[in-house]
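Below you'll find the structure, written out as structure tokens, and then a few comments.
Missing here: one protein chain of the complex. Every other protein chain is in place.
First chain written, first letter: the chains are A, B and C, and each begins at residue 1.
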Amino acid sequence: MARVVVDVMLKPEILDPQGQAVARALPALGVSGVRDVRIGKRIEIELEGEADEAALERVRAFADQLLANPVIEDYVIHAADDSTSDGPAA
Amino acid sequence: MARVVVDVMLKPEILDPQGQAVARALPALGVSGVRDVRIGKRIEIELEGEADEAALERVRAFADQLLANPVIEDYVIHAADDSTSDGPAA
Amino acid sequence: MSIDTVKAAEATPEVGQPYAELGLKPDEYARIREILGRRPTSSELAMYSVMWSEHCSYKSSKVHLRQFGDKAPPTDALLVGMGENAGVVDIGQGYAVTFKVESHNHPSYVEPYQGAATGVGGIVRDILTMGARPVAVMDPLRFGPADAEDTRRVLPGVVAGIGGYGNCLGLPNIGGEVVFDPTYLGNPLVNALCVGVMRHEDIKLAKASGPGNLVILFGARTGGDGIGGVSVLASETFDADGPAKRPSVQVGDPFTEKILIEACLEIFAADLVVGIQDLGGAGISCATSELASAGTGGMRVDLDRVPLRDATLAPEEILMSESQERMCAIVEPAKLEPFLAICARWGVDATVIGEVTDGDRLEIWWHGELVVQVPPRTVAHEGPVYERPYSRPADQDALVADEPKAVRLPRPSTGPELRATLLQMVGSPNLADKSWVTAQYDRYVQGNTVLAQPENSGMVRVDEETGLGVAISTDGNGRYARLDPYVGAQLALAEAYRNVATTGATPLAVTNCLNFGSPEDPSVMWQFSEAVRGLADGCLELGIPVTGGNVSFYNQTGETAILPTPVIGVLGVIQDVSARTPMGFSAGGDAILLLGETREEFGGSEWAHEVHGHLGGRPPVVNFAAERSLAELLVSASGERLLTAAHDVSDGGLAQALSEMALRGDIGARVTLPAGLDPFVALFAESAARVVVVVRPADGARLLDLCSEHAVPVERIGVVGGSVLEAAGLFEVPLDELRATWTSTLPALFS
Partner (left out) sequence: MTARIGVVTFPGSLDDGDALRAVGLSGAEAVPLWHDDRDLHGVDAVVLPGGFSYGDYLRCGAIARFAKVMEVLVPAATDGLPVLGICNGFQVLCESHLLPGALVRNDSLHFVCRDQRLRIESTSTAWTGAYAVGEEIVVPLKNGEGGYVADERTLDALEAEGRVVARYLEVNPNGSRRDIAGISNAAGNVVGLMPHPEHAVETLTGPAGHETDGLRFFTSVLRQLVGAGA
């Protein structure tokens, strides 16, 4: 079973109101030194079969029809690196 | 200048209607063999200073206060791997 | 980086400039050189090219739109006329309202969600700029065939965008339209209307006067949004590697707009601005040149001070940027501090970017160099004006001759046939329930919504003590306009006027959004000129002025233009909203009466379109005298609280009106169709100047008196009650079946 990840981010030149709102909120939490925040989507897909180049290809085939909006978004497809969760500290 | 990424996903037990909608739409596109789709957030943060463990620490400090809601979400923090965009095929 | 300065322009008259790429004609470019007495700098060229574009200069429509002024009916309700961001009308008790409808068609096709969202954002800023608090929005929409693949892409995105932006601003959506026609497939129409309320003394104008006063840019930071073609220029001022990518699409930030609104309203209340202008098309170029042009003429702006989202922007691009959620204010130095304090309180960024000067030039500086030095009027108000050729389309006669006669289009006659037709019509995309769309809009926020979709008009309360309120309806029928643009525009006006009066409000003013194909096509230009002439004549006859509007040209796919689509909005005032007349049947036993005259009119009808895919013949006749007396009757009847319900008869005819009234009240009716009329004609004809009204039995006599008093034809056609809609002697339809048919269409297509 293959786990493929598609990271979808607004193109750099496109306004990201969500990221801006978070960046503006940080000082109130006493967080400083943050230059910029951009918020996009992380899409995890479970496919039957091997986690090989072919799996990535299968995803690439429908990524910009269904997962990303090519008019305003860029995306990167990669195999899932099963890093375990950091949090919440259980 | 450090770029840190926080991947936020709904906990497995929390229903993800958006992911399900995508999964349901796939067969219509002639895509088969997709077992599951989960849609979360990818948050990219630009910090002043080095891209070191300390930078990750600074983000960890406010991640589960602000960036994720531990009640419904898990998250992973890691340094950005500047992979270039796959698409849309320009 | 080389900057093209005024000095450089004087020194190098021969330099070739890409004016054609920027959409300027050779004679237009020549005129710019003549105005300036030299070649324009690239920044000036950018300004002129955008400000002289069709969108900003109205160069093809101006000569026709003048009629709205020339033929304006005498009225003392008009406080601010056309030409400002939006017209302002007096509604009494010291209140003024401003309203306007605008189009965002092309952007909504490219990116439906953001295109529609920023369309709402733009019209709301227009209303805010007048000094008003925005209180409601409406959204007249038109799409390709409901079952077309691309409609499935465009419609859900547009609806989500309008809701996503409007809901987040806290503006109730109180009405609109959803219409489907093949000609809109590659070119949907996304029009957005906003209405705002203010006290007379709060009216603001877009003018920069008083040398020494400050020019303040506030709201969102400036990015490379919507500068499209101008990058041609930018690239010339860049090093080899050229400019960074520029966004193809503008993304709206409703949250920033919301705090901008609240900050502005506090600023207005504290009387801190001399003049104010929203930034829309052509961004800073437009705002500064219009403010200066309408003021004393002189202004100095320092582009380096403009807060940027993208540091790579060239001066031409900063001038052109159409980044959303920005405003420009003229403020006396003494009032700067309180102005900035209010902005800070709301978290709105505000920056002084220049000042009003006593000269007569708009001067813009960049890195200490003068890059723009122009007479502002020549940019903002004295653009080119065209008398475009127009001629009646070659196929017009054949189209009009193709009457939907019985021989040509078979008609239902038996009870079962009529029943089947009624259900087919009620379930057709154009007539079906629009809840799938409207349920995505907040209609409750602000707590003053008295009527909202699916009522005849939206109605909001303006004063909680006195109950003073306003009602608005928007209407348009592209098929009627295709058959006869003059009459088509008048029918749209008549229907909106009737819809407002049907709720009990007195029609007061008109706004419009004129959606047409290419003005360079003489047949389109003929459609346009006829529509404008019809609308101006109609407003004169109804005695209500056009207070503003918007023209959208080049709505076509390849060579084929959309149906000519004038969308008309009428605003009315009601002294006490508690007297409003709703549309739904309420009490069994109430009498149902049909007001107005029914004729055999099927040209451009919903029936011909839905059942036969036919478009031909003449649209229904317009009779403004009849519309006027009908409106007067409806208003007095509502004042006397005589009517338990009323609904105008339009698309789909009497059958549709009765169905909607029954479904709205969830109670049936037994109807006896007018004697001496073919039942098919009685049920489906679309004759104008008709309304169905409902009265308590005891009030029947009084209503008949009013009818003769106003000389309005009236016929008692039935009684409210039961759980079926029955046409006596012909057929009956259980409400459950009627509702299922009416409500299932849109969800089946878009869920």
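Following the convention adopted for this analysis, contacts are C-beta pairs under 8 Å (C-beta built on N, C-alpha and C of every residue); 3 or more make two chains touch, one makes a residue touch a chain.
All figures in this text were calculated on a predicted structure; none of them were measured in a lab.
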Next item on the list: Check the options C:Arg300, C:Lys335, C:Arg461 or C:Arg498 and report the residue that touches the missing chain.
Entry: C:Arg461
Note to self: Of the residues C:Ser413, C:Ser578, C:Ser723 or C:Ser744, I need the one that contacts the missing chain.
What the structure shows: C:Ser578
Checklist line | Listed residues B:Val5, B:Val34, B:Leu47 or B:Leu67, member touching the removed chain | finding: B:Leu67
Checklist line | Per the touch definition above, residue among C:Gly163, C:Gly176, C:Gly297 or C:Pro315 touching the missing chain | finding: C:Gly163
Note to self: Just checking the interface: what residues of chain A touch the absent partner chain?
What the structure shows: 17-18, 21-22, 25, 28-29, 39
Notebook entry, point to check: What is the set of chain C residues that contact the non-displayed chain in the whole complex?
Noted result: 160, 163-164, 167-170, 253-256, 258-259, 345-347, 438-450, 461, 464, 577-578
Check: In the whole complex, what residues of chain B lie against the chain that is missing from view?
Finding: 10, 13-15, 17-18, 21, 66-67, 69, 71-72
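Here is the rule we use: only the chains that are shown with their structure count from here on.
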Check: CA centre of chain A versus CA centre of chain B: separation in Å?
Finding: 5
Checklist line | chain A-chain C separation of Cα centroids, rounded to whole Å | finding: 38
Margin query: Show the residues in chain B shared as contacts by 2 or more other chains, in ascending order.
Written below: none
Next item on the list: Note the residues in chain C that touch 2 or more other chains, in rising order.
Entry: none
Check: Which residues of chain B touch chain A in the complex?
Finding: 1, 7-9, 19, 22, 25-26, 29, 31, 33-49, 58, 60-68, 70, 74-78, 83-88
Notebook entry, point to check: Which chain A residues qualify as touching chain C in the complex?
Noted result: 10-17, 20-21, 24, 69, 71-72
Check: For chain C, which residues count as touching chain A in their complex?
Finding: 110-111, 114, 220, 223-225, 244-253, 255-256, 309-310, 323-324, 347
